[in-house]
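For this depiction, one protein chain was excluded, whereas all remaining protein chains were kept in their positions.
Chains: A and B, in written order; residue numbering restarts at 1 for each.
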Amino acid sequence: MTVPLLKVDNLAVEFGPKANPIRVVDGVSFEIPPAGAVGIVGESGSGKSITSLSILRLISEPPGRIVQGRIEFNGVNLLDLPRSEMPDIRGRDIAMIFQEPMSSLNPVMTIGDQIGEAIKLHEDMPGEKRRERVIEMLRLVGIPDPAGRLDSYPHQFSGGMRQRVMIAMALVCNPKLLIADEPTTALDVTIQAQVLDLMHKLRRTLNTAVLLISHDLGVIADVCERVVVMYAGRVVEEADIRSIFRNPQHPYTRGLLQSIPKLDDDRDRLYQIPGSVPLAGSVKKGCPFYQRCSLRIDKCAQEMPPMFSFGPDQRAACWVTAGQADAKAKEVAL
Amino acid sequence: MRDLGGGKTMARYLLLRLADAVPTILLVLTLVFIAMRILPGDPAIAALGDMATPEQLELFREKMGLNAPLWLQYINFVWGMLTLDFGRSLMNNQSVLALIAYNLPYTIELTIVAMILGVGFGIPLGVLAATHRNKAADNAVRGFSLLGYAVPDFYLGALLLITFSLNLGWFPINGGGEGFFDRMHHVFLPAVTLALVKAAFIGRLTRTSLLEVFGKDYIRTARAKGAREPRVIYRHGLRNALLPLTTGIGLSTLATLSGSVAIELVFNRPGIGKLLISAISERDYAVIQGGVVIFSLFVVLINLLMDLVYIVVDPRIRVQ
Partner (left out) sequence: MTVATEHSQLPAPSLAPEPKALSRLAYALFSRPSTIFALAVVLIFVTVAVFAPFLAPYDPLAQSILKINRLPSAANWLGTDQFGRDVLSRMIYGSRNSLIFGLVSPVLAAICGTILGVVAGYFGGVVDRIISRVVDLLLAFPELLLAIMIAAVLGGGFWNVIAVITVAFVPGFARVARASTLAVKQEPYIEAAIAVGVRTPVIIFRHVIPNIAAPIVVLMTLWVASAIRLEASLSFLGIGTQPPNPSWGNIIRDGLNNLFGSPWPIIGAGFAITCVVLSFNLLGDVVRDVLDPEISE
């Protein structure tokens, strides 16, 4: 087995006052191999964005703080690094793009300056060469007339084009990992497909590993090989794409899959998981999905299920399905 | 490509804005005319007081052209003001324009030095407060601005005058000074007085604007690409906070201008404010009229400048 590029281990993040904290991420673990692509899926409030921000230590403190766990990048625990060394990692080794391309670019700087700044921060490159690199990058992400657009401001671009600019800015220093937090959610469906296509292409050409955060399993399936399913701050299932779609083991994952519309759908209404996500930190005991689960048994209310292994590439935290799979499933130590 | 298109629209915007200033100036002059010639009933009595003899009143009316029909007075007034013909002082027969020309540089000098000090002190204070939110530094800045909002500038000026000029003898007690260094020596204390009050306002405003900007997504983007805090704060944060700050600094310049009136009196320095106040106590109608018009034109001018600075600071206005 190869050494993972990124290994998140037992991560927990709390918000609010120290005396009465709200735990929004609890015991999250997953790995990304070099040049691999992993997706995190979950509803809003599941803690997936907080998890992704934690990797770069971009959670604003206060009110938030990382209270336990390790985030190993190339074998180095980022949480052990002094705060002053994080800027060297950000943008150079791990880059990030965000959901809102409309507001994620600085409105008073030209896009050429903004992308150039990313280079300037990490590489000693003369201005002329930097300019060429920026143009090359803009061409790569599919901005027409890149040289002419260098001096344009963000408000002169459409949403899809801005997200392309964001991607160019994130990839300009050849990072080993790109974290994309809902990169297509704010875009039109057709633009969404183009941007996903672009990410797919760039991943292959630049050999960048990707961590894609989305509420949409379909989007993740487009780009990633593996999926981490999060619910109420916890990982409830983790598997390769194929297993997730063919053979989901957590009732929540099954619910998510059923709620995806299909072309050959003859249902009158889309499936909807009953109830709603519990308030962050409100579940103190047992499985967080208990209230909404159709398979629940009494044990679920009492004890948080550990991750059970369902075959080499699939793990899920459910007492019931693990019991059904019985012989095959075995508990995985956290 | 952008420069061509952008340049054209920008030039048109500028022209429109300049053209808009013309009716504003006319409106200002009309209001001054109404205030000075129509509202008081008989401006001669208003100017000279109840004790004036009929001969004095008649002489005054003759001199100020008050015997003409109102519409002609209005046209004469507007024309006179627009051609900078403010008439002559009733006290010493000097040309009002000359009086203004002598005093104006002192007021401008005071305003500029005060604004440089006030902005130079206020913005770092605001940055300090915003980056140390709810900590000791923030509370100290909050206390400073509360005090700055409350303390009258002329009182602060008097205290500084008593301490540093009268008791310590570090600064001159009155006058405007001759030559650059002497003038700076004279303008220092008055400017510091105004600047302290300005810094309270600008510091508070910087804090509020910066905190708002710090919540924006592009600040997170800047951090995510590896920018260190100073760069995030100044290059991305403060640069964007400049948009609301421009308005604030413009308002503050106007407030400095009005504050300079009392400060010129405290430090007994020449200036338009001093000129206007002495004219009021001497009932020098022509000088009052000139002073009021000059102040009004300043207000219009600074508002215009504010809009122009806005174009420079905000590309969203500049381009498209």
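Heads up, the rule we're going with is that a residue touches a chain if its C-beta (ideal position, glycine included) is under 8 Å from a C-beta of that chain, and two chains touch if they have at least 3 such contacts.
Predicted, not measured: the structure shown is a model, and the values here were computed from it.
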(request) Consider the whole complex, including the chain that is not shown, and state which of B:Leu31, B:Ile116 or B:Met184 touches that chain. (result) B:Leu31
(request) For chain B, enumerate the residues touching the unshown chain of the complex. (result) 24, 27-28, 31, 35-36, 39-40, 46, 146-147, 149-152, 154-156, 158-159, 161-162, 166, 173, 208, 217, 251, 254-255, 257-259, 261-262, 265-266, 273, 276-277, 279-281, 288, 291-292, 295-296, 299-300, 303
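Basically, only the chains that are shown with their structure count from here on.
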(message) Taking the mean of the CA coordinates per chain, how far is chain A from chain B in Å?
(response) 53
(message) Could you list, by residue number, the parts of chain A that touch chain B in their complex?
(response) 56, 58, 84, 87-92, 95-96, 98, 100, 103-110, 117-118, 121-122, 148, 151-153, 155-156, 166, 169-170
(request) Would you pull the chain B residues touching chain A in the complex into a rising list? (result) 1-2, 216-218, 220-228, 231, 236, 239-240, 242-243, 313-316, 319-320
